[in-house]
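Yeah, one chain of the complex is gone here, protein chain that is, but the others are all in their spots.
First chain written, first letter: the chains are A and B, and each begins at residue 1.
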Amino acid sequence: MRRMLSLGSLLILLVVLAAPMLAAAQTKDDTLVYALQSDVDTWDPPNSVLREAIILGYHVFDHLAVRDLKTRKVIPNLATSWKTIDDTTWEVKLRQGVRFHDGSPFTAKDVKASFDRVLDPARKMTARGNHAKIKSVEVVDDHTVRFKTDGPYPLFVERMTALVMHSEKVLREKPHEWVQENPIGTGPYKLVRWNRKQEHLLVRNDDYWGPKPAFKYVRIRIIPEQATQIAELISGGVDIIKAVPPDQMDVIDKSGQARTATSPILRTAMLQLDQAARGGPNPFTERRVRQAANLAVDADAIIKHVLNGLGDRTATGVNPMAFGWDAGLKPYKQDIGRAKQLLAEAGYPNGVDVTFNTGPPVVEPAIQQTNDAIVADMAKAGFRVKQNYVGDNTVLVARIKDGKGGPMFNWSWGYYSVFDADAILYDVFKCGESYSYYCNRELDDLIHAGRSTLDQKKRAEIYVKAQKLLFDDAAYLYKWGLRGVWGISNRVEYQAPADEVDRMFLVTPRKK
Amino acid sequence: MKGYALRQLFQLAVVVVGISMLVFAILHVIGDPVLLLLPQNAGKEEYERYHKLLGLDKPVYVQYWKFASRALQGDFGKSWYTDTPAFRLVIERMPPTLYLTTAGLVAALAIALPLGVLAALKRHSFLDNACTMLAVAGQAMPIFWLGIMLIIVFAVRLKTLPASGYGTWQHFLMPAFTLGAFLAPITMRLVRSGVIEIMNMDYIRTARAKGFAERRVVVKHAFRNACIPVITVLGLQFGQLLGGAIVTETVFAWPGVATLVVDSIRNQDFPVVQCAVILLALIIVAVNFLVDMVVGLIDPRIRVG
Partner (left out) sequence: MKTVSAGGEAVLEARATAAPAPASGVALRRLWRFKWGAVAVFVMLLVVGSAVLAPWLAPYSPITVDIQHRLGPPAWMDGGTRAHVLGTDQIGRDLLSRVIYGGRVSLVIGTVAVLISSTIGVLLGLAAGYFAGRVDWTIMTVINVMLTFPFVLLALAVIAVLGPSLINMIIVLGVADWPLYARVIRAETLTIREREFVLAGRALGMSHLRIVFRQILPNLVSVIVVIATLQVARVIILESFLSFLGLGVQPPTPAWGNMLGEGRVYMLNSWWIATFPGLAIFVTTLAINLMGNALRDWLDPHMKV
């Protein structure tokens, strides 16, 4: 019997040990490990609103244009040059000799197919709103494309950085479901495999037209717990993590294994209030209640004490780095007395109950701690806030899109990395948009006017008006522009990106 | 033996059907799936439409029948969030959990068997008391705490083991130990009482009286018989082990089915919860069946009783 037992346990042990070993083909030296808190929902970036999808998209796909991280200017990528033919026509020249991962060449018809797919209303692609000003795309020759726009389109160049180029052949031949899981791009890496909510393995595209990445493999691990991410980083299991809580930076910096880097990022955090009553009647449809909420919170103190200063207070959702930001508009200052008074005037002299849907710190460092502090501040003014934690960011975002965000919920907007006020106003403040819980026709007119002229001075004036309106009407509970905090292993060199798109193909081994 | 196996199989079937009913009842009778799927401001007509669409207007037994017959074919519906079949999601995540629980079981036995036997043989000695104390303390130790401590010591400070994840044998050590420590105290106590009981049995006394070497008595007679309660208990504890795996997987970011269940519960993704719970129950039941068979083989008396 004992022999049987020990034989049995030996067998079990063998199975246990042998099974997972099949995976290890790469060595540590040629593999870079990047950790994300939350997985993508799809490998089809225009079909996702998640930051993770944008980041992963940059590795496997290319865009017509990209941002130079030093100058923050838009520079050529798959497009080599662009010019306006008239007020409503742009002509773009394409790079020659570029091939997709399946070997087929990249030409003008791929550009047309990529845009046509996103613009087709029947497909309901998430990114449609970003490009809706484009009326049609024409192939001039293999390497020239013309875009017809609906009126002047000042953001055309910026928006070229926000759509990945798919292969026309793939879009034609493969069903939609296939495209969601099998990215065929022209980018610096190819997807080897995707184990949902576990990891992605990317391998270098050795036929890449641009500079070749230093690391042959990139492993993108999904590690939901921040404590685990930090433990992994300082024990050498992971090379790059993001959204580190500011109060954990000392742990990383003192570890001798890794360091932190911060950068202001193009992302504004706020608590959306359901002014548009998408989830039915709620206290925030009343302006005075929204103002009271804004007046209740001491955001400056939260930035100072909880974020250790890593945040830039904003008067509205418009980020200081975005074109159109009004530096003259002063943010709300805490005034509990006034907040109470407004709440009483609005018909809630004894306070009001509110549900607050909160999310994990996927893109926003220390979100839970700041939420707790905000809730405590709001309580002083009479808001009895009940937090409801949704642990999965994908799900929270999906619910918000469906109108199930609730009267108040965590939200932050990364502008699709487009440095312009329009990139937040249209998506997050315009009537009827998926991620907007605010509706005000007056503002819609301003948004429309802002995207319909090429005159930047005029546009800036329009956005000043829009911000004044948003501030006075207290559309949402405004918080701050975020600063990203990265943890970086000492074995690599990496620059924290202001557009919040981590680019693993720019990471290099540190010289010893 | 055949009759015994059939009897056990029948019981097994009853248990499986019972569990599927239980899960179905929990998710369909207590909860209302429609409310979760609908936007908050949806009207009554829309509610009715969804209600019909999901087949909720039919009597409960019809719904259950439909659910059960589909489930038999591996069709548990699609995940409400990722649009993939729930069955596929669960099956993908099953192997890591099975490896982890097996490794945890091995770890628990490695701790509990020697200590339990020793404690029983040296009853009331210092060693025995120490073991008892250890077991009581071990039962009071929350395993997530133990897991976190292991990570801090072995990954962060000593940098000898990976802090989380799945892939090589090193990844197994800390989670397996954590899970093993969860199961070891109770196993040890059972081994101890099992061995004590058997050492007091007549035939062992006879063997001793006959002058067999103590070692031989222990190994040949006592151990073999002490195995029976231990194996039975391990079969039972397999369910507890899976419970412990939920926490262990969370602490070590282990990509198993337990973390999937927790995520799905947070997301209220019922098809996935349903599928995972039923499949796990099936595994537990199957393990119990195997255990009964093994015990039946070792001890013929049980087959009759």
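By definition in this document, contacts are C-beta pairs under 8 Å (C-beta built on N, C-alpha and C of every residue); 3 or more make two chains touch, one makes a residue touch a chain.
Quantities reported herein were computed from a predicted structural model and do not represent experimental measurements.
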Options B:A5, B:I265 or B:M293, residue touching the unrepresented chain: B:I265
Candidates A:I75, A:V140 or A:A301 - the one touching the absent chain: A:A301
Residue touching the undisplayed chain, where the options are B:L6, B:L22, B:L53 or B:L158: B:L22
Residues in chain B touching the chain absent from view: 8, 11, 14-15, 18-19, 22-23, 26-27, 30-31, 123-124, 129, 136-137, 139-142, 144-145, 148, 152, 156, 186, 189-190, 192-194, 196-197, 200, 229, 232-233, 235-237, 239-240, 242-244, 246-247, 250, 261-262, 264-266, 268, 270, 273, 277, 280-281, 284-285, 288, 292
Chain not shown, touching residues in chain A: 225-227, 230-231, 234, 245, 247-248, 250-251, 301-302, 305-306, 368-369, 372-373, 375-376, 387-389, 391
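In the analysis below, only the chains that are shown with their structure count from here on.
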Distance between chain centroids, defined by C-alpha means - chain A, chain B (Å): 39
Chain B residues touching chain A - in the complex, by the definition given at the top: 39-41, 81-82, 84, 89, 92, 95-96, 99, 102-103, 105-106, 109, 148, 151-152, 155-156, 159, 162-169, 171-172, 219, 223-224, 227, 250-253, 255, 259-260, 263, 266-267, 269, 298
Footprint of chain B on chain A - complex, ascending: 1-2, 5, 9, 12-13, 15-17, 19-21, 23-24, 41, 195-198, 221, 223-225, 227-228, 231-232, 234-237, 257, 277-280, 390-392, 394-395, 398, 402-404, 406
